[in-house]
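Removed: one protein chain of the complex. Kept in place: all other protein chains.
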Amino acid sequence: MSTLLAVEHLSKNFRGLRALNDVTLEIAADRVTAVIGPNGAGKSTFFNAATGNIKASSGKVFFRSRDITNRPPHVVAQQGLTRSFQVPRVFSTLTVLENAMMGSRHVFGEQILQALVRRRKMWQADKRLRDRALESLRQVGLESAADRNAGSLGYAERKMVEIARALTSEADLLLLDEPFSGIHDDVASRIIEIIRELPSSGRGVCLIEHNMRIVMSIADYIYVLDHGELIAQGDPACIRHDTRVIEAYLGKGQSNECA
Amino acid sequence: MMSFLVHILVLCSIYIILAVGCNLILGYGGMIQMGHGAFFAVGAYAAAILSTRTSIPWIPEVLISMGLALVVGLILAWSMVPLDPDFFSLVTFGFTIVVVTVLMNWTSLTSGAAGIPGIPGIHLGALDITQGGGFLLLAAILASASMWFVYLLVRSSFGRALRAMRDDDIGFEATGRSAARAKVYAYGLGVMLAGLGGNLYAHYISYIDPNTVGVDLSFLVLTMVVVGGVGTFTGPIVGTLLLVVFPEMLRFIGLPASVGGLIRQALYGFLLVVILYFRPAGLMGGLDWGKRPRWLRFLGPRPPANPVGPDQEVAP
Partner (left out) sequence: MIPQIVVAGLVTGCVYALLAVGFSIIANSMHFFNLSHGGILLVGAFLTYFFKVKLNLALPLAILLATVLTTVVFLAVASAVFMPMRARGSAKWNVAMASLGVFIVVQAAVGIVFGTAPIDVTGGTVPRMFQLFDVRISSTDITIAVVAVASIALFSVFVRTTKVGMAVRAAVNDREIAGLVGANVARLELVVFGIGAFLAALAGGLVAMTGAVSYTMGLDGLLKAIVVSILGIEAGVLGALIGGLALGAIENVTMYATASSWRDGISLLILMAYIYGTVYVRRTRKNR
């Protein structure tokens, strides 16, 4: 099991509110990991702190053994960690295809130079990128919308665009923030397929999700957060019956623990 | 009459160079550029000093003008991007004042408020392009080159990145790109063109002083870009034409010279307010490019709906 993201004793305070409290977990390359928990448990905060969108109060974040704690988001993304957002972020004046193309790697200086003096080379690289992006769009079922303005897309389609972008990036780890919220079942099955395929291509994926049915069916390993703390971890079969998890969601009952 | 027309066209060409550079910064980089005048001044004074005190031929000299503007711009932008976007623009404004102050006071270099007179025309080999048609040709070529330059940048992966950054900077950073870096590049390249414009201006008018090249110019160029259409391709051109040609026409109404200049200022201030109030995307900005025929598409990508950044910051 090769660990992609390792989080150690991560904590985050928002002026007195302990959003994350001493969370330690690992996300590996060959399986689908899920982070679940009741509302306000700190799941999105965890993502944001891991990717550098917010500053951690204490603790460390490692990506492939490299310390990325509190590095800015673009640096984190450059390491091979890509994320989607709870409210999907698309570039509204770009076309859907261009949005997917934004997943690519880049070097600004080189791009500028190429744009000015090596245009043929630029078009060639662009063509390759375009093909890759189209392939991603095909996977999410948006290839027919490739030339549409992303701003005209509906909510579900925007989520797909974000996923397409993540796929184009060929990142090692995808962090998906509630990819299934607000999605119809038929669209959901497509995303489920994509997520299931990722570990086999050597990429890791971790999702935050509320939809229990989906989580139980696709996750290989689950972490449960409540009030900012890690209260349980294990495979779906076990988590399903873990007392603490049930308590967190539903209130007190009988005793039965996982790990 | 003819020479007056030529004069207007030369001014238009020079201002177009400035406007497309400012548009790169404002429309594509999303930075409020109140410092364009400072870099214009750098280019102009470099031209003035080098051509009156040394015998450097024009081509290296203009490259120095542009290079100096580029380097100073990169440094300034690099030091400014960590600031809040609001502060960013105020700092560019402050920088213009600093540059004008330096120009006023470093008298050994710049002769201070007296300015530098007697700047020679441009010599390209055997050709002596001082005024008139020859200069117009050069200016027009350089204006076209500047437009082409910006066009190349915008129609590239870098241009795509800038447009994306304009739309959503948090999502942009999530793709592994540094918004700060992109902005620095955009700023440097934009002000490099200002340096070019300054160089041409100095040779054309053959006299410069710190007052003509400062804050007023920054505001004028900003107005041209905003009125024409921020982040569009044709916007800066339209804005320039409107704001250069129209006031010049006022001369024919026979106003006293001193008031004429002020009326021009009042005019473009007024235009700025009117456009921002009724049509913030600018004159060319509201047009729906979606329906345009294929051959027009070379003009470039769609302009933004709300120029210069979204209203709200949405947390990730």
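As written, the chains take the letters A and B, and residue 1 is the first residue of each chain.
Note that in this section a residue touches a chain if its C-beta (ideal position, glycine included) is under 8 Å from a C-beta of that chain, and two chains touch if they have at least 3 such contacts.
This structure is a prediction, so every number in the text was calculated from the model and none was measured.
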Contact partner of the left-out chain, one of B:Ile208, B:Leu222 or B:Met284: B:Leu222
Listed residues B:Val6, B:Leu63 or B:Leu90, member touching the removed chain: B:Leu90
Hidden partner interface residues of chain B, rising order: 32, 79, 82-84, 86-87, 89-91, 93-94, 97-98, 101-102, 104-105, 215, 219, 222-223, 226, 258-259, 262-263, 265-266, 268-273, 276-277, 280, 306-311
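The rule is simple: only the chains that are shown with their structure count from here on.
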Separation of mean Cα positions, chain B and chain A [Å, integer]: 41
Contact set on chain A toward chain B in their complex: 44, 48, 51, 53, 72-75, 77-78, 82-83, 85-87, 89-94, 98-99, 101-106, 108-109, 111-112, 114-116, 119, 122, 125-126, 129, 149, 151, 165, 169
In the complex, chain B residues that touch chain A: 149, 152-153, 155-161, 163-164, 166-168, 170-179, 181-182, 185, 189, 290, 301-305, 314, 316
